[in-house]
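See structure below.
In this view, the complex is presented without one of its protein chains, the others remaining in place.
Presenting chain A:
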Amino acid sequence: MSLMPELDRRAFLAASVAGAGVVTFEARLALAANAPQAAAVPVNVFVRVDTANHFTIGAKNPEIGQGIRTMLPMLIAEELDIGWAQLTVEQTLADDKIYGVQTAGGSNATPNNWLPMRQMGAAARAMILNAAAKEWGVDAASLTTKAGVVFHVPSQRQAPYAAFARAAASLPAPDVAKLPLKSPKEYTIIGKPMVGVDTAKIVTGQPLFGIDVSLPNMLHSAIIKAPAHGATLASHDASAAMKIKGVVAVVPINSGMVPMGSHDTLVVVADSWWKAQKARGLVKPVWNDAAQKGLSTALYEEQAAKALGAAPQVELAKAGNVEAALASAAKVVTADYSYPFLAHGTLEPQNCTGLWQDGKLELWAPSQNPANGRRETAAMLGIAPEALTIHMTRIGGGFGRRLLNDYMVMVGQVAKAVPGRPVKLLFDRTDDLRHDFYRPAGWHRLTAGLDAQGQLVGFKDHFISFGKDGKPVRAAEMSAFEFPTNALEHMQLGATYLPTNLGTGWLRAPTSNAMAFVYQSFLTELAEAAGTDLPDFLRRLLGAPRELPAEKGRPALHTGRARAVIDAVCASADWRGGHLPPSAKGEKRGRGFGFYFCHRGYFAEVADVTILADQSVRVDKVWAVGDVGSQIINPLNARHQLQGALIEGVGQALIEQKIEQVAGAITAESFIDFPLARIENAPREIAVQFLTPDFPPTGLGEPSLPPVIPAIANAIHAATGKRLRSLPLKLA
């Protein structure tokens, strides 16, 4: 399942064009300023070896904290058959023509790279072996390797890979598809807990992030955006700001085209960000915002309430005759659910550094999708995409925010206004919260019918979110195959889309983070109406092991795998329903369950909660069982991703996370208005387990998050009898 069909050919072309001694994948990170060893020889675009037999392995994907800079090199090193201590990881440039897809999104990096990255390691090893065979006059098949050394046992010869690197680099590339790969029991790196390759640098404060980029003669810039999203600039007066010593320019930039959601912006350029930021207050912009001023959270609520009672604008899916099924049902349950807009709140505010010179642009970009950023920035500047050189920095949190590249498009224009000088653009916290691409809010009216045996016989959902002309805005779509509707004979899903001026975007486990809450909560209501609990009700819905219908080209839910994680978490948490005895202090306690399948991963989770005296909710413990295929590549990082995702879920469920809008503008100003989970919100214990059935390895940063949210809602219900149907969950 190579999703990078072109990678193999290009990987070698680039290496051979470069020739011995020339480094092709050195990301010229000015902040790192690591001069490559002159003697290092590229075997392919991902592997270099120096005369001391030390290896430099290229990491091609953006690192946002998901551990990819460690994980992809593990795959290469495994098949190259070198020791983990023998290598240094280096970020490649962003260049999809050479490296294939370089995106941090959709939990796709594992499934997309599992095979090609191992093949790149195996190919480099094969070329070294071929060179050794030639030099020693033996058959390559008689050679073995270990820890970067080639052995010919019959003649008792051995030599480090480095001895053959130069010769290997000039050999024809092998057919990667035919290369034998190790069997899992031969692994020495894959499946071993590996500490992150940057951890030592992070804990000693070395500059790694986009915000840390520091270039000679660099300028800094701060932004002024219209409060109402989508407003345009009528006029501005920058004369007072320009009088401040150190202020270089006030640049109006046009970000009204790509990506959607950006808009006219004024940028203050100075010799210090602090100064640029201060001078912002002296600039007097006038915005055209009449079209946006009328939009607000209150209006959306009102429109959604009205829409819920009306017929859906569009039909998403339909099977059988749902009305007849409901009419003949023994019991009909109906409920309304909702969730708010959310910001991403990456801790490193949005930023980017650019240098415009001779009609070309060099960027240092903390982007999750630099290839899109390249296209969009080039289009905005009217230059060829090839005129951009993009360095990828380490990224202080992504969560989907940096899949959209407004900061690249913006800094490109600023850089062009100050040619020859590098300039960094940096949002402050309020900018970052107010000019995000938000997880869209949504409302659902759900109606379901049960027969006398408690079987689900009909299901209807009217989904309200945002869009235009019957089409959802980005990340506001709903799957036509939402479980369990794709397992039912009679069902109907319809949607109504309200207008909004807000830019919307993907937030970790997009759509799923909301749908899991709605569906797994409502299914618990149905389970109770059927006289059982959610795990049992799910088992009945899942039935015999098979794949359920899915969107064309999208992964299908395998009911056997779903069932296995449900059973396993019930066993590890000793699930006997939601009832828990009160705490020693007499506080009410409860236990809840949630399951979800998304991004090819299966997760079932159980949460224990305590209701505190002030009616706030504390999550005490979470159990999570996941199935993301046969091999957990880095078990240390896998556990960390899960812990982070679960606590993020606690944050979305319990701590008043919501983005609100008044007169077209976002009101949140700080982490008080948009709180993030703090250490006090973290459960004391998180028990994590992976099942590893024989399916290809897939990603886990996203699918692990959604189920914990309904698990918490269900636990609150078990503790208090109150069914909370709106996020964030609030008892009092």
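The rule we apply is simple: a residue touches a chain if its C-beta (ideal position, glycine included) is under 8 Å from a C-beta of that chain, and two chains touch if they have at least 3 such contacts; residues count from 1.
The rule we apply is simple: contacts and distances are computed from a predicted model.
Asker: One chain is missing here; what is its name in UniProt, given the choices "Acetolactate synthase", "(2Fe-2S)-binding protein", "Reductase" or "Branched-chain amino acid ABC transporter permease"?
Answerer: Hidden chain, UniProt protein name: "(2Fe-2S)-binding protein".
Asker: Considering the whole complex, which of A:Glu79, A:Asp95 or A:Glu348 touches the chain not shown?
Answerer: Final answer for the missing-chain contact: A:Glu348.
Asker: From the list A:Val195, A:Ala240, A:Ala379 or A:Ala663, pick the residue that touches the absent chain.
Answerer: Of the candidates A:Val195, A:Ala240, A:Ala379 or A:Ala663, A:Val195 is in touch with the missing chain.
Asker: Which chain A residues would touch the chain omitted from the figure, given the whole complex?
Answerer: Residue positions of chain A that touch the missing chain: 31, 63-67, 195-196, 198-200, 202-209, 211-212, 214, 220, 272-275, 345-349, 394-399, 426, 428-429, 572, 623, 636-637, 639-641, 643-648, 651, 670-672, 676-682, 684-689.
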